[in-house]
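Note sheet for the following structure.
The other protein chains are all here in position, but one chain of the complex has been omitted.
Going by the order they are written in, the chains are A and B; count residues from 1 in each one.
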Amino acid sequence: MKVELIELREDRIRFLLTGATAAFANGIRRACMSEVPTLAIDEIRLYDNTSVLFDEQISLRLGLIPLTAEDLDVYSSPEDCICEGAGCPGCRVDFILTAEGPKMVYSQDVVFTDPGVKVAFEGIPVVVLGEGEKLVVEGYATKRTGSAHSKWQSGTTCGYKNLPRIDIGDCQKCGKCVKVCPRDVLALDEGDRVRVVNLLACSLCKLCIDECDYQAITVTPVPDSFVLTIEGDGSIKAKDLVVKAAEEIRHRAEMIGEKMADLS
Amino acid sequence: MAYRCTRCKRTVEVDYEYSGIRCPYCGHRILMKERPTTVKKMKAV
Partner (left out) sequence: MDLKIIKKDEEELHMEFEGESHTLLNLLRTELLKDERVMYATYDTKFTIMDNPIFKLRTRGEDPLEIMKQAASRITAQCDEFLQCYNAALG
């Protein structure tokens, strides 16, 4: 197995994985989206809401705000908590939100009792309050995985594709394939020959194959190489997200092994 | 149960038996139910 880094940003990572099965690449992708836990506002108590939005809309908007924690491991998910789901400081982070108009309520107005827990992005609008309108909300956030609800998804845009392999054979230098490519993968070099300049951008659409009158071009997926693109919601760094996803799969596989040993 | 008249904005007690839904001060027929003072608990979804 080989990993090559292509692009790394705070919220996004792109890497080339060679020598793995599609099931493994897909496992990483799925685990990033639905098995890595994160915090999200779970339940709210509304004391006052005279804004133009219904209570339910306010609650949905609050739930969808991505949250970050300095140390997420101090919280356990309600199912695994010692309180057995009753609710305790080990599995809940309380917050309060009070605002009086005229003003725009932003995500940063949500204040948590734990100073380590913050909203991932400031400036997400919640509701605009007019003169004399009030919003008083209290509630708590819990840690769960994306399989429970998409607001707990820490990986939002995750995908993979096979690495393409483009072979150019008996080229007649007509340049049609260069023109038709929507992602500018091909280019003509000095000798008017077609050259692959941006292999990773290729989406294997095969328009160039259809366009070539001489069947000189072939585009095939490399079966054991994958380009994975993982983008998070800001609650966790993208590079850590992949690590957590792989650890999650490892943990589950380990558990199967243990259970099998118990049963046999 | 407290209502509020949408025309004269006054708080209104409605006597269902006697007058039906109607503001006793201005006779307007459109009344708004006030938000109860209880705390509303809901899932953030």
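Rule of thumb we're sticking to: a contact is a pair of C-beta atoms (placed from the backbone, for glycine too) under 8 Å apart; a residue touches a chain by one contact, two chains touch by 3 or more.
Values in this document were obtained by computation on a predicted structure and should not be read as measured data.
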| request: Would you mind listing the shown chains in contact with the chain that isn't displayed? | output: A
| task | Using the touch definition up top, pick the residue from A:N26, A:S76, A:T98 or A:T229 that touches the left-out chain. | result | A:N26
| query | Which listed residue (A:V52, A:M104, A:V222 or A:V243) would be found touching the missing chain in the intact complex? | reply | A:V243
| field | Positions on chain A contacted by the hidden chain, ascending | value | 1-5, 8, 15, 17, 20-24, 26-28, 30-31, 34-35, 147, 239, 242-243, 246-247, 249-250, 252-257, 259-261, 263-264
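We adopt the following convention: only the chains that are shown with their structure count from here on.
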| chain A to chain B: how many Å between their CA centres? | 47
| note | Note: in the complex, chain A contacts chain B through residues 40-50, 55-56, 59-60, 62-63, 139, 149, 151
| remark: Counting only contacts in the complex, chain B reaches chain A at residues 35, 39-45
